[in-house]
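Have a look at this one before I ask anything.
Here the complex is missing a single protein chain, while all its other protein chains stay put.
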Amino acid sequence: MATMLDSRTPAPVAEKPPVKARRRINPLQWNVAGGLAGWLWLAIVVVPIYWIAVTSLKLQDDYYDANPLALPTDPTLENYRFVLESDFARYFTNSVIVTVGSVGPAVLVSFMAAYAIIRGGAGSRFLRTVNGLFLMGLAIPLQAVIIPIYLIIIRIQMYDTLGAIILPSLAFAIPLSVLVLGNFIRDVPKELFESMRMDGATEWGTLWRLAFPLTRPALVTVTIYQGLTVWNGFVLPLILTQSPEQRTLPLALWEFQGQYSVNIPAVLAAVVLTTLPILTLYVIGRRQLLSGLTAGFGK
Amino acid sequence: MKRRNFLTLGAGAAASAALAACGTSGPAGGGGTAKAGEASYWFLSGPPGESVRTGAVERFNKANPNSPIKPTAFQNDAYKDKLKTALGAGQPPTIIWGWGGGGLKSYVDGGQVEDLTDWFGQNAAVKDRLFPASFGPATINGKIYAMPAETVQPIVLFYNKQVFADNNLTPPQSWGEIMDLVPKFNAKGIAPFSLGGQSRWTNMMWLEFLFDRIGGPSVFGDVFEGKANAWSNPLAIDALTKIQDLIKADGFVKGFSSITADSNADQALLYKGKAAMMLHGSWSYGIIQAQGGSFIKDGKLGYMNFPGVDGGKGDPNDTVGNAGQYLSISSKASAEQKDIAKKFFTSLLDDTEQSDWIKTGGVPIIKGADAKLASSPDADFLKFVYGVASNAKVFAQSWDQALSPTAAETLLSNISKLFTQSIGPQQFADNMNAVIGK
Partner (left out) sequence: MTIAPPVVRTAPPGSNNAGGSGSVSWMAWPALIAFTLFGVVPLLGVLVLSFSSWTGQTTDIPFSGLDSWRTVLADPDLPHALWVTFLIMALSWLVQTPLSILIGVFLAARHRYRAVLAVLYFIPLLLSQAAISITYKALLDPNFGLGAGLGFPFLQQDWLGDGTLALGVVVFVVSWQFIPFHSLIYQGGVRQIPASMYEAAQIDGAGRIRQFFSITLPQLKYTIITSSTLMVVGSLTFFDLIWVLTAGGPGGATQALAVDMYQRGFKANLMGPASAIAVILVLVGLLLALGLRRLGGRDQADSQLEGA
């Protein structure tokens, strides 16, 4: 990434990067086009979200009674009560387990694989083959391979467990993660690897002490992206689990949809409840997240 | 070299994984995940049916604690995908809930479901208490593969009495009167017909009635039987032309192709008086009752069978819709599970379940159920539905259920094109002729 330009600083770069100064980036303070886009986009983002929040406070009976954007004349928490009574906490926990359990290991093994491919790819036919395999995997539509996956899960006796969702989710997160992480690792100046090697570091040590800190922005990006994909995943939980004890949130959302109609306010209440904890997490962790995205290699 | 070996190995593994579906019944505890001595039963979730279905299972399990049924409910679309995967992997549940017709036929062709003909022969009492018409979609090649269950759901022409009264108009008695009403309502700023056209099957109901009223049941019957070029029948072309005439005359609410049926926006148009009429399944009654405030209580909801077309060959008493819901038994199930399922079938639609369905606004597919309807607060509507179902000489199944899944998918996508007028009647017929018998 943009870490490239750092290699141009005259100082020997292999040393520990200097701590970033929290510099004010003056030229960016006042930016008309960006501001315009920012505020316009805010309106576009907020209207549907506002609609979700407002509608979740209405009863299904008077859903069509008033202006869709009007505040409810008679706000009710009935939908929330209904959703919370439908074992919401369990679905939430399941979703957390599945997301953490698949994205954590997926990013880790992808990181290792990306490192191996970049470092050893030129001299190893095996690694180039592996890389080709991952590239091919980028466009595998989940729906297309769901039946074979289902058969494998049954074979390994994992049907109707959270593990049944975790394993394929983990596997499907790998190709894109390897590609993105690989692009980052490739941009780490070769001299840094050289000097690590001359210091006698092992590849394993170099992976953690050099590549890991330098690819942190990419690791954060990939983790969020894959985390959201798994969090909102619907097909795998649907096909690979069955009992209500193993249900994840996206599956549970469908509980409020009948054959011919949907209880819209109830679904939206569930959506709000699903979103709030993650949003809270984001508000709290935003600083870390951003510094993760920004932290590359010293300025 | 290494790579080739690797790929070969992979291909072998994949093939064996795919082939694992063949022959072997798979390891115990697959899709159906029923333990020995227990039968599994998958059905649709959501109101109003889910609680009635669960109730029936609970009563059965209480009476048969040693051979229980394990129920699992899925949302409509989710259910179809889930079931397809389970069938493809050879791991279906013991009891399969379905719609009969073309879907059932595809199970039969795949050897997935039990032939129940003999069982019904031995248990005439089970068969005789049900509507005879309900066995149509359960019968494939002269054999019965499913137990008809639950309720009858004809498609009904609903109208807003208030809107008609306010404008001094009377509900249409023929297709000609429908076309006459269209400009009158449009002049008042009221949409003649509400339609959730984005959902596609909603549009299909119109064609089902027009085909029947214009040409009688044989026009679609020819398609169903796989006669070549059956869609090019002049009577079919006439029906397709008539529906496009109605669309061109602004017979449907503006922007109908953007309205979805699952959000019930089409129902809201009717009870809010923004549209005068709506062709929809009998289940709409329950939805309007739940969401339409006092609309039904105030006696504003009118309903009738679809009127005839002047000069048409069809009988205006005929109807289309769901003649019932259908339970099949997986041929993969153990003998013990099959016995449990059959025992469960005999327990279906007992008095409690019948009154449960009546409470939801449904008419159970039991002969003489009308006697039970009188005490319901919705007696008028229920009796009307019972009347339609029992007076119909032909109770045609919804096309998308009657046809094979392959043809049904082509049908729905061409209907969508027909209603947005991107293709004409002739093109529609040509496209559909191509999938006849598939």
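As written, the chain order gives the labels A and B, with residue 1 at the start of each chain.
The rule is short, and it goes like this: contacts are C-beta pairs under 8 Å (C-beta built on N, C-alpha and C of every residue); 3 or more make two chains touch, one makes a residue touch a chain.
What you see is a predicted model; the values in this text were computed from it and never measured.
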- Task: Just list which of the chains on display the missing one touches.
- Result: A, B
- Item | Touch criterion as defined above, residue of B:207, B:223, B:268 or B:373 at the omitted chain | B:268
- Task: State which residues belonging to subunit B touch the missing partner chain.
- Result: 10-11, 13-15, 17-19, 21-23, 80-81, 84, 87-88, 90, 106-107, 109-112, 197-198, 200, 253-260, 263, 265, 268-269, 274, 404-406, 408-410, 413, 416-417, 420, 422-423
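Heads up, the rule we're going with is that only the chains that are shown with their structure count from here on.
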- Query: Using the average of all C-alpha atoms in each chain as its centre, how far is it in Å between subunit A and subunit B?
  - Reply: 39
- Which residues, counting only subunit B, touch subunit A once they are in their complex? 2-3, 6, 14, 17-18, 20-21, 26-27, 29-31, 33, 44-49, 72, 74-76, 78, 81-82, 85-86, 88-89, 91, 261-265, 268, 272, 281, 283, 287, 290-291, 293
- The answer for subunit A against subunit B in the complex is residues 60-65, 125-126, 129, 146-148, 150-152, 154-155, 157, 159-160, 235, 238-239, 242-243, 251, 254-264
